[in-house]
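Questions regarding the structure given below will be posed in turn.
Every protein chain except one is present and positioned as in the full complex.
Then we have chain A:
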Amino acid sequence: MDINTIRKDFPILDQEVNGKPLVYLDTSATSQSPSQVIDAMNDYYQNYNSNVHRGVHTLGTKATDAYEQARMKVRGFINAQRYEEIIFTRGTTSAINLVARSFGEENVSEGDDIVVTAVEHHANIVPWQELAKRKKANLVFIPLEADGTIKLENVEAVMSDRTKIVALTHVSNVLGTINDIKSIAEIVHSHGAYIAVDGAQAVPHMSVDVQDLDVDFYAFSGHKMLGPTGIGVLYGKADLLDNMEPIEYGGDMIDFVDLRESTWTDLPVKFEAGTPMIAEAIGLSAAIDYINEVGADEILRYEQELVKYAYDKMSQIEGIEIYGPREERAGLITFNLDGVHPHDLATALDSDGVAVRAGHHCAQPLMKFLEVSSTARASFYLYNTKDEIDYFIDSLERTKEFFTHEF
């Protein structure tokens, strides 16, 4: 992988922010798109913009082909067994809500357990809180280790006959912890329960094989993997999806509509009411091509090199606290600098052209666990460089100096 070639594919990175070269370290919030993705979407809008699954004209056929090819591309990318198992959604949040509102609604009853963790992004905790409330079910939390990792015996310990569904993240968007989903899925299934995984921070950065993991549901977003916003994927095992009710009704998802009664069409369109995100699916498909071309394993290797480099340098800064494990961490580092509120830190870095995230990262229960109200986070992707990390560290040092000695 040649970093200089890669950077040329991302025109957005070649700009100044506040008079300094942009250093974009906020990929975990949203990644940048290469020209190939933007061009693919432009091509659709300029040459064959049309609705899908309707009509017989040429553009419509072309659009339908591109949309369904995108689905095939996703299937191959995560190694789903069948294309019908790939449901396009607005993003990870919509995908998880779909599972909670449909599968959860039908399979969880009063007194049942829904198992989650305190590490979850709000998108993978609030839908389950609401389901638990609707069903008078219990929300059970897998205990965490001090560094936020999850021990398999602690998963085993919370499982019971009452457990219906276990929802957890593959990679934490705050701690960078990588959960052993395959082993956890095995435990969950041995208790006759189902597992739904938030893969938003995993799929962009490592090879994911849903059959190998043997997960029942797996959700992720396009915009965190070089693709556009407004598109995500819900993978579900076909036999489960087949028996689930849609949560949205309307065009495209019907089989036959009569005055008072209607029937639903087959998977996957049963869950895609209305005109879908056509350009976005095409953009996601181009993003997958890009990742495949560089190689998911190569991206992971490079990111690991970056995060190790950054961790070693950052951990030498006096007064810094880094959250999560040192080893086996995904390409992000969440931290606090003593005496500098993360917001002030992010503003100072921004004035130096460095974009980081500051706040609770949509993980308020985890902030509580860490006993902080907010944190700062730097996250890395295939387009970042060690030079950028050096510049970021230098800016961090100067920020610390500014807030501790200037006043």
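We take it that a residue touches a chain if its C-beta (ideal position, glycine included) is under 8 Å from a C-beta of that chain, and two chains touch if they have at least 3 such contacts; residues count from 1.
To be clear about the criterion, contacts and distances are computed from a predicted model.
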Problem set entry | Protein name as given in UniProt for the chain not displayed, "Glutamyl-tRNA(Gln) amidotransferase subunit A", "Phosphate transport system permease protein", "FeS assembly scaffold apoprotein IscU" or "Peptide ABC transporter substrate-binding protein" | "FeS assembly scaffold apoprotein IscU"
Seminar exercise, completed: Given A:Val99, A:Ala348 or A:Ala378, the correct residue touching the omitted chain is A:Ala348
Seminar exercise, completed: Among A:Arg90, A:His360 or A:Arg377, contact with the omitted chain is made only by A:His360
Problem set entry | Footprint left on chain A by the chain that the document does not show | 18, 341-344, 347-348, 350-352, 358-360, 364, 367, 373-374, 398-399, 401-403, 406-407
